[in-house]
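Only one protein chain is missing from this complex, and each of the others stays in its spot.
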Amino acid sequence: MANASATDAPSGPRWVFIKGSSQYRTYKLIGIAVLVLLLFITAFAYNDTASITLLDNDYKLGLTRITKAIAFMVAILGLQVVVGFTGQLSLGQGFFFGLGAYISAYLVQDKPLFGWNYFTALLVVVPVCFLVGMAFGLPALRIKGLYLALVTLGLAAIFPSLVQLESVAKYTNGAGGKIVDYDFKAPEWLPLDGIANFLQGIPLIGQYFGDGDLSSKEEGRIWLFFLMVILCWICVKLVSNLIQSRPGRALRAVRDNETSAAVSGMNLSYHKTMSFGVASALGGVGGVIYVAELGIAAPLDFTQLISIFFIVGLVVGGVGTLSGAIIGGLVIAFLPDWASSTQNLPVIPERWLQGPTGPLVMGFLLILLTFVLPGGIIAGVRRWRARFVQVVPEPPAKLAAQMAALAEGGAPAAEADDAATSETDVTATTVAAGDEPSS
Amino acid sequence: MRSLTKRSVAGFMAAGLIFAACGSDEDSSEPAEEPAEEPAEEPAEEPAEEPAEEPAEEPAEEPAEEPAEEPAEEPAEEDAGGGEELPLEGAVEVAAGTTLNLDECPDDWDPFQGVDGDEIRIGWSGPKSGALAAFGAIGDGMQMYFDYVNEIDPIDGKNLTLIQKDDAYEAGRTVANVEEMIDSDDIFMISHLIGTPNNLAARPITDESCVPQLFNSSGFPFWGDPANFPWTVGNILNYVTETEIWCADIKANVGENASVAGIIMNNDFGTTYSNTLESSEACAGLDIVDLQLHDPAAPDVTNEMTTLIATDADVLISGTTAAFCPQVAATLAASEWRPVVYNSYTCNNLSSFYAPVADAITALGDSAPRMTNSNKICGDPAFADDPAILLVEEVLADYGGVTCADGSFSTGVLYGQFVEDVLRSAAALPGGLNRVNLMNAVWNADTSNDNLLGGTLKLDGVNDAYWTESAVIQIVRNDGSGNLSFESTGELVDFEGAGGSFGS
Partner (left out) sequence: MELLLARIFDGLSNGSTYAMIALALVLIFKATTLINFAQGEFAMFGGFIVLVLTFEQGIPMWISVVLAMFLTAVAAAGIERTLIRPFDPSDHLPLVIITLGLFLLVNAIAGIIWRFDPRAFPELFPSGNVFTIGNATLRWYTVFTVITLLVTVALLTLLLNKTKVGLAFRAVSSNLESSQLVGIRVGPTLQFGWAIAAAVGTLGCAVFVADPFRQIQPNVMLTVLIYASAAAALGGLDSLGGAIVGGISIGMVQSVVVPYSPIPNELALAAAVIVLMVVLLFKPSGLFGTAAVERV
């Protein structure tokens, strides 16, 4: 996604940052600060579910569902690795999401051997999902494209039946679902009450931050939210490092043209199975977050439908981008609920808004979104942002010296534009307010 | 991938540090986790009509009694008897062995929340989309009945308002819905949540928030556990009891060691039947030759039926529901096998499920499905003039523009009536409509509903924690011109009071 708009608009974007310059660093810092601020506001404002009313419809925004969205984000991140960056169409991410959920539910609830919590459970979930994912990757060596998609879809569809098998029912509680009794208590030293009171004191908007001190349940929720944000951020960092590293470039080579990659000497099997492994491990982590927040792992939460929703989130967010995973997670967590909360639309008779309104509105919106933003929401955001900000890679030393000299002489930023036109997607790093590098 | 490994390790160490810093507790006061599964399905019960009120009298409170177990304090106050307003703080004993620990409720807990204005706000979450969307009609049916009540005889002068949310039967969505309803929809109570995992996941939330969670639509027996979860009340005839009624009937009419084959839906609903068959004492001695589990989303069950037909067993248990009810009947009719057939009572919406296979019913004769029904079925000609059924039809027609045959709306009406019943009782108590009085009203309920075939709806704290406990075994008959009706094969079986509470 080149910032081609820079060359369209006669005056160019308002700000041009050269990577590595101090202005760029400031820009990035501002971005991080905004993000952290946003996270705090989200945690404290939506802890007590907020209600947005549009056209007589009541839309809820609550921290529980936001944390659920984080779980989805991590799962979609995994899909970015295997679908976005390696080009293998896997419709089976729901399988690993469910697998991670059930493993962590079992460990935290039944506590075999010693007292597990969700984070120590990750030590089991990640390797197990990685290995099982690699096993899934083995058929991918032979089976390609849509055929692979259908096989993975089939595997995702059988997950509920697998966890209800009599042989594993004593671990999974079969059809009733596995409830986990675990309270997240925020540590004493965290000044959550203090922050809440501070935010409530802000004139004009303080009312949105609730009233008075936080109850222990609310504190627990906020604490869990931040823990999961950190976990998600770790995953994002890991994936972005992966993408920008040598193995990451190998994966992209596989995506772009397998045959060329193979004849260039890459070990296709290794890379494909590794990418499935990483994707599945991330799916499992997502499942752990899901159970940590919602407290239950139930079979019918993990049918092929959730695998399909992950793909929807992937594409709607933006394939091959990390921030797309974030957006995608939010979309698939909130859209079904908001769609079914739409019970009054001006023109539509009420009869049409009874029953399965959720899928009705969601299907319609998906189609609309594909027309309006075919590259995903991130593509739209980037196009919009490119009108204001452009980041330019560091020019080579000689050119930099020339530019510095000219800058002293008061020349316009024409050279910077020249440098811009030669940039490619891979090297340009556009900084989202979320500080996620992408390719 | 070396850098990946290093970074992964670093990441986990970081996570570990974070984890170490947090002092998460584990709350392990979990009541027994159920061995048997519960079906969470909503049966399409057709309630008969019911004239709006039922006698609402709540027996007086028990005299001071040791509550079953109290984690925290001593009961600060006891209820000394009827006529006195129940306290709204401290530990309040509302029924035998049933104590509400109000001091452990959240700081902003308000016993009048949801009824302090001119509305009574009730929350509901169920599958309005997805594979089990047929049961979403229950929410709409409840809404229709509430509209009727509001127009004819509002409770306490307030408007009954139902907040419906779609969870597509996913427990995760139910959790989010329930949290949001409690946080921001200002609800007084939650009623008739559908699904076992869904109710299971919601229960800790309602328990912690001190919000009544009434009439869980899930046949799991462990909703009757007032000692541990005083805010949660079960509803429908639980499937364990239903199976035991079948077994008793089989042993009496077919044989002590009759051979039994079963087709079971592979989810929380169906596996309760199979587990009870295999492990309950009431069913011991029966020869279970084959239990075929089928995928709840399967297109049809012909394969399973072919296998079962080949067993030629004496009895067929059909622990499945919805679209599979008629399929089982039709496949059976086409074969030569004529066992005694027991269907889950969730199949008892005759006009919805069996009208398409009326001919099969005729062909089956005495092998037509038998069901343990608790209530009158809308559409059954035997009740065509029954005032309770007529009311249901009127409510459906006037407030929804539908008929009983259009779906599970009549079940929603029956559920709405249960809710109305306990609300009126609570409103009549000293202190009026508040959450404490509501739980008092529910746990001491002694009422009946004209949609029922008989028996009472009675709760008595830990002594009798199950709402619906009586049923009649009825067989489906075709009168020759395609009109289906139920014919009783025996007397009302009344387990009233025998259920005790879960774990007792």
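For reference, chains read A and B in written order, and residue numbers begin at 1 within each chain.
Keep this in mind: contacts are C-beta pairs under 8 Å (C-beta built on N, C-alpha and C of every residue); 3 or more make two chains touch, one makes a residue touch a chain.
Predicted model only: the values in this text are computed from it and were never measured.
**Student:** For the chain not shown, which residue from B:Thr99, B:Gln143, B:Asn266 or B:Gln417 touches it across the whole complex?
**Tutor:** Of the candidates B:Thr99, B:Gln143, B:Asn266 or B:Gln417, B:Asn266 is in touch with the missing chain.
**Student:** With respect to the chain omitted from the figure, which of B:Ala133, B:Leu200 or B:Ile361 is a touching residue?
**Tutor:** Selected residue, touching the omitted chain: B:Ala133.
**Student:** Touching the absent chain in the whole complex: find that residue among A:Asn257, A:Asn344 or A:Gln402.
**Tutor:** Within the whole complex, the residue contacting the unshown chain is A:Asn257.
**Student:** Which residue from B:Gly139, B:Gly172, B:Pro326 or B:Pro339 sits in contact with the chain not drawn here?
**Tutor:** B:Pro326
**Student:** Tell me which residue among B:Glu281, B:Glu336 or B:Glu491 touches the hidden chain in the full complex.
**Tutor:** Spelled out, the listed residue whose C-beta touches the missing chain is B:Glu336.
**Student:** Among A:Leu61, A:Val132, A:Val236 or A:Val315, choose the residue that contacts the chain missing from this document, as touch is defined above.
**Tutor:** Checking the options A:Leu61, A:Val132, A:Val236 or A:Val315, the one contacting the hidden chain is A:Val315.
**Student:** Please give every residue of chain A in contact with the chain that is not shown.
**Tutor:** Against the left-out chain, chain A lists 139, 142-147, 149-151, 153-155, 157-158, 161-162, 164-165, 257-260, 263, 304, 308, 311-312, 315-316, 319, 351-352, 354-360, 362-367, 369-371, 374.
**Student:** For chain B, which residues touch the unseen chain?
**Tutor:** Listed in rising order, the touching residues are 44, 129, 131, 133-134, 136-137, 266, 292-295, 297-300, 302-304, 306-307, 309-310, 322-323, 326-327, 330-331, 334-337, 349, 352-353, 355-357, 360, 405-408.
In the analysis below, only the chains that are shown with their structure count from here on.
**Student:** Could you state the distance in Å from the CA-based centre of chain A to that of chain B?
**Tutor:** Each chain's C-alpha centroid was found; their separation is 38 Å.
**Student:** Going by the contact rule at the top, pick out the chain B residues touching chain A in the complex.
**Tutor:** Counting only chain B, the residues touching chain A are 1, 3-4, 7-8, 11-12, 14-16, 18-19, 21-30, 33-34, 37-38, 106-108, 128-130, 133, 136-137, 140, 165-166, 168-173, 175-177, 179-180, 183-185, 196-198, 200-201, 204, 208-209, 220, 266-271, 295, 297, 401.
**Student:** Which chain A residues qualify as touching chain B in the complex?
**Tutor:** The touching residues are 48-51, 58, 60, 62, 64-65, 68, 115, 117, 119-120, 122-123, 161, 164, 173-177, 179, 181-188, 211-213, 215, 217, 223, 227, 230-231, 234-235, 237-238, 241-242, 245, 247, 274, 278, 290, 294-296, 298-301, 303, 305, 336-337, 340-341, 351, 354-359.
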